[in-house]
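In this view, the complex is presented without one of its protein chains, the others remaining in place.
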Amino acid sequence: MIPTNPDLECRDLIKDFDTFRAVDHIRFDVPKGSFFSILGPSGCGKTTLLRMIAGFQTPSSGDLLIKGRSMIGVPPNKRPVSMVFQHLALFPTMNIGDNVGFGLRQRGVSRSEIKTRVSKVLERVGLPNVAERRVDQLSGGQKQRVAIARCMVLEPDVLLLDEPLGALDLKLREHMKVELKALQAAFDTTFVYITHDQSEALVMSDNIAVMNNGRFEQIGTPHDVYNAPETAFVAGFVGDANKITARVSSAKDGVLTLSADGESDIRVAAQNSGFHVGQLLQVYLRPEAIELLPNGAEADKASNVSHGIVDAVLFNGANSMVTVKAEGGVLWKVALPQTGGFSSLQKGDAIRTRWHPAQARCYQAAEG
Amino acid sequence: MSSDTSRLGLYLLLAPIFLWLTVLIILPHVGLFIVSISEKVGPRDYDTGFANYAAFFTEPLYWRTFARTTIMSVLATVLTLILGFPIAYYIAKLTKGRAKTTLFLMCMIPFWVSELVRTFGWMILLRETGVFSNLLQYLGLVTGPVEMLYNDAAIMVGLVYTSILFMVVPLVTTLDSLDDSLIEAGYDLGGTNTSIMREIVIPHAMPGIVSGCIVVFMLSLGNYLTPILLGGKDSLWFTGMIYTQFITRFNWELGSAFGFLLLALSSLVVFLGLKVSGQSLSNTMGRS
Partner (left out) sequence: MIPSIPQPVFTRFCYRVYVAVFFIYLALPLAVVCVFAFNDSVFPSLPWEGFTLAWFFGTDAPFIGVFNERSIMRSIGTSAFVAIWVSGLSVAVGTSNAFLFARHEFRGKALLYMLMLLPLIIPGVILGISILVFSSSVANTLEDATGLWFDGLRPGLMLVILGQFSFITTFATLVISARLQKFDPSLEEAALNLGASKWGAIRQITIPFLLPAILASAVVAMLMSFENFNTTLMLVGSESPLTITMFDKLKQGSTPVLNAVSLLLMAASAILGLLSLLFQNKKS
C-alpha cells in the first residue's frame, strides 16, 4: 500500500449554532478512492458536517482540506466536491440529459462535448438512452443513478451522499446498496456517505465513523466497529445487543466476575481494562454470540452457562431470534440458527445458553 | 327514492347558479354585443351593422387610445414583474417563520385599502403642492413647485402600486414550493447566481409568473380610477373613453362596441397566457 495524500481531511472542525454545538472537534481523513461512511442517529450533526464539506455551512473553527487545499472561504460552486442530495434534487424543469449536463454547461463545455460526455456517463450508470426523458418518468432507483451520474460527469475529487437511499422502499434499498458500492468501485472516486442506517454503512463502507452528539465515537472498518466497539454508544447503536448493568465483584487474570441483581455471576474477559472491584459496568453482548445448548451437550468451564425458559420465538427468516428468560429474570435475545436442531423450539421450553467471556464488551456505566 | 331526493337537491342547487350566471353574466354580455352592432338611424329606430366598430377603426383617437392603453398595460405588467420578483423571492426564500408571515401580510395591505384611498395618497405625494414637491424645494434641489401628477409616469406608479400584490402573491406561492436543495444542487454543480436564476428558479416560477402577469395586465387594462386621477383629464385611457360614451355622450352603441373590444383583448390575453403556460383557467384563477 502506497501512502498518498488523503482526498479529504478535516482538522478540529467545530460548528456552533445559537444554542448548541452541532459539530464538535471532528478530525478525520479519507484516503483516495475509498468509501467512507458517517453513521449516526438523526440530530447527531452528520448532516451539518456534510454540508460544511459541500460548502453550505461555514465551520466556526477548524480546517477542511480537499486534496491538500483548504476549502475555508471557497464557495460551494468552486469546490471540487459534488453532492447527491437526500431527495436527489433533480431539476424537474429539465430532462435527464439537461440535468446531467448542467454542471458541464456551467463550465462552458461545448454543446457537442456535453452531449457525448452525458451519454457516456449515463451508460456507465446503466441508463443509456434516457437523456430525453423527463425526471418523473424514471423509477426511484433510476433517479438515484441519474443523480450520481449528474455529479460524476464533473469528475469530482469527493462525492458526498446525504442519505440518498432513505426515500426508497426496502427491497430497492437493499439492491441499491450493492449497486452504489459497485459504482464507487467502477468510478474509483472517494465517496463520503452519511446515513442513520447501520446496515447501509456496514455493507458499503471501507471505513465508518460513528457519530453522536457532534463527536466521532469511533472510526474504523465495518468489522472493527461491529466487533470491537470502542464506546458503549457504538456497541448499542451498531448492530443488536443485549445490554445489562452489573457490578464488578472480583478481577483475576484479566477476567472480571460481575454480579447483577438477581442474576447469577457472569464472567467477562477484560484485558488491561483498568476496571476495579466495585465499579458499575455496562455489558453488551451480541445475540449471535450466545449459543443455545442442545440437551446433553457438555458445558465447558470457561464459558458462561445459564438455564432459562424460552419466552418467545421471533421467527424472521435468517434473522430469527428467541428471547430467553434467565433464572434471575433477565431477558436475553439469542440468535436462532436456522440450520435445524432448534426448529421445534417453543415458548415455555427449558433451555441452556452459553457464551464466551471474550464475546462481551464492557463499558463504565454511570452510577446511580 | 334516495336518488329522487338527490336529483331534487341537484336541481335546487343548480337553480341559483343558473339564475346568477344567465341573468347577470351571459345575457348582459349578449345584450352588450347586440347593442354594439346596432346603428341609430332615427329616434328609437335601429339597424344592424358594424358601423360602431368601423368608427373605432377609422377614428384615430379611438384606436390610438386603445393601443396606448394596451401598451401602457403591458409596460405596467413588465415593471410589476421586475419590481415584484425580487420581493417575492426575498419573502419566499430568505425569510422564515414570523418574519415571512409579517412581510407577506404587509404585501397584502394595499388590497385591504380601497383603490380610491391609495390613489388619493399618491395624489397627495405627487401634486404640485404635494409632499415630494415640498421636499425637493426644502432640500434646495429645485427652486419652484414641481408638478409630478398628470403624466404617464404618475399613471405607471399608480398602476404598479395597485397591482403589485397580485404579482407578489402567486410568485411567493410558487417560489415557496421550490425546494432549497434544488438551488443548492445548482451551486454544488458549479452554477452561478445568474445561471441558477435562469435555469432553475425562473423555469420553476413560470406558472406563478404567468398567472401574475395575466391578472396584472387585466387589472391595468380595466383600471379607471388610477389613470383618471393620476393622469388627469387627458389621460386617454380606454375605460375612460367607455365611460364618456355611456355617461357623458349617451352613445351606448359606440360605448358597447368599445366595451366589447376591451373584453375581447383581455380575454385574448388570458387565453394566450394560459396556452403558452399550458395551464387551465381553474388552476390559475381558482387559487387567488
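Residue numbering begins at 1 within each chain, and the chains themselves are lettered A and B in the order written.
Quick note on the criterion: a contact is a pair of C-beta atoms (placed from the backbone, for glycine too) under 8 Å apart; a residue touches a chain by one contact, two chains touch by 3 or more.
Source: prediction; values computed, not measured.
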Across A:Pro6, A:Gly45, A:Pro59 or A:Pro76, the one contacting the chain not displayed is A:Pro76
In the whole complex, of B:Asn52, B:Ser163, B:Thr239 or B:Ser277, the residue touching the missing chain would be B:Thr239
Contacts from chain A to the absent chain lie at residues 51, 55-58, 75-76
Against the hidden chain, chain B presents residues 5-6, 9-10, 12-14, 16-17, 20-21, 24-29, 31-32, 35, 83, 86-87, 89-90, 93-94, 103, 106-107, 109-110, 112-118, 120-125, 127, 129-131, 134, 161, 164, 180, 183-184, 187, 193, 196-197, 218, 221-225, 229, 239, 242-243, 246-247, 252, 255-256, 259, 262-263, 266-267, 270, 281-282, 285-286, 288
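Going forward, only the chains that are shown with their structure count from here on.
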Listed in rising order, chain A residues that touch chain B in their complex are 54-56, 75-78, 81-83, 85-87, 89, 91-94, 102-103, 105-107, 150-151, 154
The chain B residues in contact with chain A across the complex are 179, 181-182, 184-192, 195, 199-200, 203-204, 206
